[in-house]
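A protein chain is absent from this complex, but the other protein chains hold their places.
Right after this comes chain A.
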Amino acid sequence: MLLEVRDLHVEFTTRDGVAKAVNGVDLHVDEGETLAVLGESGSGKSVTAQAVMGILDIPPARITGGEVLFQGRDQLLLKEDERRKVRGAGMAMIFQDALSSLNPVLSVGDQLGEMFRVHQGLSRKDARAKAVELMERVRIPAAKERVGQYPHQFSGGMRQRIMIAMALALEPALIIADEPTTALDVTVQAQVMDLLADLQREYHMGLVLITHDLGVVADVADRIAVMYAGRIVESAPVHDIYKAPAHPYTKGLLESIPRLDRKGQDLYAIKGLPPNLMNIPPGCAFHPRCPMAQDVCRTDVPDLFEVSEERRSACFYWRETLHG
């Protein structure tokens, strides 16, 4: 197993109180596997990713419990200096907005080359050559001519390719992509996702794909983990989940996708709002919005029940959800 997160808890201390952003996340990724982490804004996807990478701002954030095992070592126990060596070389991250994730005053060649200069101590010239090679690998045309250009001179899709190239530079075993295509238009989205999937296959990397876009997930993911209020509420192989969700929240998400065969009908929407993280409802956090909620949901927190060997659901009524 490449990455295993066990019972991770993250809190943010704010002026108004403590926001519990992540409340016991369990997930795992194997080599060469793509795990999609799905959830609404504020469900704790990005915070989980940042905690795994070790780039949370502490304070205000605080990791209050859990383990992050990467290649067998608990990252949370490592010293900052050791973690830094893992970042970039062992695991790397792709951010949502490539324009703001690239330094505007450095050329892309400098920024790509920096990876090799910092981690491998290459000379400026060798690093530049490596940068060109990387840009070619992420299919940027005329890489040799463009290596000296600045981020603002590239289009959105090209910038995201450069971000991908930076993440790939040291051939990490794991890549965490935090909504890598959200800022792009649909056709470019598909190109970038294809590229990411190809490269993942080529390097046999683990990929954690954080997204709220169910369309993106269906094409590339092997498994899906659905997050709600800082917990994984369902995890399953991608086909099972699309065929028959085992959690009412997943079901609601899938039903709220516009479909051509239901043209003219009202679009389904999950009623209510995501919970306030300062004040998460007792019991199952989803119960105020759940059409199947019973008394037990209001008082007891459901465990992550084993639906099948590959599948988990945090719902007392997963059987009913699955079959009805």
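By definition in this document, a contact is a pair of C-beta atoms (placed from the backbone, for glycine too) under 8 Å apart; a residue touches a chain by one contact, two chains touch by 3 or more; residues count from 1.
Operating definition for what follows: contacts and distances are computed from a predicted model.
The listed choices are "ABC transporter permease", "Spore coat protein CotJA", "Carbamoyl phosphate synthase small chain" or "Glycine cleavage system H protein"; the UniProt protein name belonging to the chain that is not shown reads "ABC transporter permease". Interface note for the absent chain: among A:Leu76, A:Val118 or A:Met292, the touching residue is A:Val118. Note on the undisplayed chain: of the listed residues A:Glu67, A:Asp97 or A:Glu255, the one touching it is A:Asp97.
Interface note for the absent chain: among A:Thr13, A:Thr64, A:Gln153 or A:Ser256, the touching residue is A:Gln153.
One of A:Ala19, A:Val68, A:Ala131 or A:Met166 touches the chain omitted from the figure, and that residue is A:Met166.
Residues of chain A in contact with the chain left out of this view: 53, 55, 84-89, 92-93, 95, 97, 99-107, 114-115, 118-119, 146, 148-155, 163, 166-167, 169.
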